[in-house]
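One protein chain is absent from this view; the other protein chains keep their places.
Note that the chains are named A and B in the order they appear, and that numbering of residues resets to 1 at the start of each chain.
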Amino acid sequence: MTAHAAPRSHWVAAMATLGFTAVPADASAHLMTTGLGPLFDGAAHFAMSPEAMLPVVALAIFAGLNGVAHARAAVQFLPATWLLSGFLGLLVGPLGISGAYESVPLIVLGSLAAANPSVPVWGTASLSILLGIAGGYGLGSEPSGARDGTLAVLGATLVAFVLVALVAAAVLKARWDWTRITARVVGSWTAACGVLLLGWALR
Amino acid sequence: MVSLVSHAGAHEIRPAYLQIDQSSPGRYTVTWRTPTLSGMRLPVALRFSEPVRNVTEPAERNLPDSIVETRIIETPDVGLSGKRIEFVGLQATVKPSQPWIEFSANPGPFAAARVYFASGVHHILMGLDHLLFVLGLLFIVRSRWMLFKTITAFTVAHSITLAVATLGEVEIPALPLNAMIALSIMFLGPEIVRVWRGQTSFTIRHPWIVAFAFGLLHGFGFASGLTALGLPQGDIPFALLMFNLGVEAGQLAFVGLVLLLFAALKSIEVRLPRGMELLPAYLVGGLGAYWTIDRVVAMLGGLA
């Protein structure tokens, strides 16, 4: 992210992640993978990318706080657009836009989840569609070790679907004041991370 | 035996990756991926301790973000136990850590337990057909008690056949077995349709009997996964137990996740659109049918 950093520092970064664990696997295990095939690789890639996960969580919190209709809109629109946009990303490839944009979904959706304003249902639906487009494209276009990009996109979409459904339902069911506050705090943390990330990208 | 360096989705962090697969006694395929940064290669090389030698020289392949090096190595004696792989170049960069790995000659019981447990989890998650069968059962059971009975029956049944097959009492050829497993999934499709239409059948009244019967089949499938992994001489029951526990852990995690998701979708009031209510049934049945045909063709091809 820091353009001026010497390559050496990146080597150090790479080294920092060198570590070894002896694990079993059968012959089908391949590079850069969980060893469970492209579907799981795509899912794991998503689950390991907080810049993709956190906006989904924030959207789910926002939708859940606003009620059933909003939660339903998020659960229906996000995975559908995520899937389509993921395939598009797979076909077109990375767009090469600045990394600073990565922080936008974090800041916008995190702040919305924290502030908990009332919006019409179509507002939540539009946010879900926008996030689906951005998030799906981002993960779909990223080069990965998975051999089968289609299945990887499907795996990531499944995780996005499960995540948004579970979080939205949990927040929706939270009638207790403290649980709702906790959900909003998570939104606030997401937005705070986004602001810091933007700072790093602009530095 | 595989040793791998974990991968992270993060951007600046580009881990290296090492995988070692045994191809025959004393022979191993080594895959070593090193990340590249703006065309520059991570200055780390592999060095094997004596008497390991290269059968084929390292062949390199360039990927967008890394270089992958493949080679075959050979050891004259018992294998890689007690051998060491050094990472030349890593010593200079990371002082306090350990720039090599060693294959322990005698892995402790805990390490072995972990290996077999993990491969059990691995096997159930890899086995999309097993998961699909369980998913089909979840669509059929109507109450918690029924769910408990059904999952327990499936577990008991496949544990029995997994044990019997691993201990070498019974042997079933793989191809017909796989076709039968696929058939068991296809069988559930029409049953889910019946549930949705409010009809009833033997399966819907007693799903646990069906789960038990087909569970016997699926257990043979798990056994083939375990024997492919290789079993320790002398301590087969222990490996079997850990593998079985791993399978159950993976299966329970899957069932838990699916049930949570069902509950979540119910509370959000998300339903399948009109005219597509039978989609799950067609998905389970269709995939079952596809695999059945695919595997029967493979079986006939194998005979011819």
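Just so it is clear, a residue touches a chain if its C-beta (ideal position, glycine included) is under 8 Å from a C-beta of that chain, and two chains touch if they have at least 3 such contacts.
Just so we're on the same page, contacts and distances are computed from a predicted model.
> I want to check something: the complex is missing a chain, and I'd like its UniProt protein name from "Urease accessory protein", "Rod shape-determining protein MreD", "ABC transporter permease subunit" or "4Fe-4S dicluster domain-containing protein".
The chain we cannot see is, by its UniProt record, "Urease accessory protein".
> Thinking of the whole complex, not just what is shown, which of A:Ser111, A:Ser128, A:Ser141 or A:Thr157 touches the missing chain?
Here the residue in touch with the unshown chain is A:Ser111.
> So that we can see where the missing chain sits, which residues of chain A does it touch?
Considering the whole complex, chain A reaches the absent chain at 1, 9-10, 12-13, 15-25, 33-36, 44, 48, 50-51, 111, 114, 177, 181, 184-185, 187-189, 191-203.
The rule is simple: only the chains that are shown with their structure count from here on.
> Which residues of chain B touch chain A once you look at their complex with the stated criterion?
1-19, 21, 31, 33, 35, 37-38, 40, 42-44, 64-65, 68, 87, 90, 93-94, 97, 101, 103, 111, 115-116, 118-119, 122, 125-126, 128, 225, 228-229, 257, 260-261, 263-265, 267-270
> Can you list the chain A residues touching chain B in their complex?
Its residues touching chain B are 1, 7, 10-29, 31-33, 35-37, 39-40, 44-46, 48-49, 68, 71-72, 75-76, 99, 143, 145, 162, 165-166, 168-170, 172-173.
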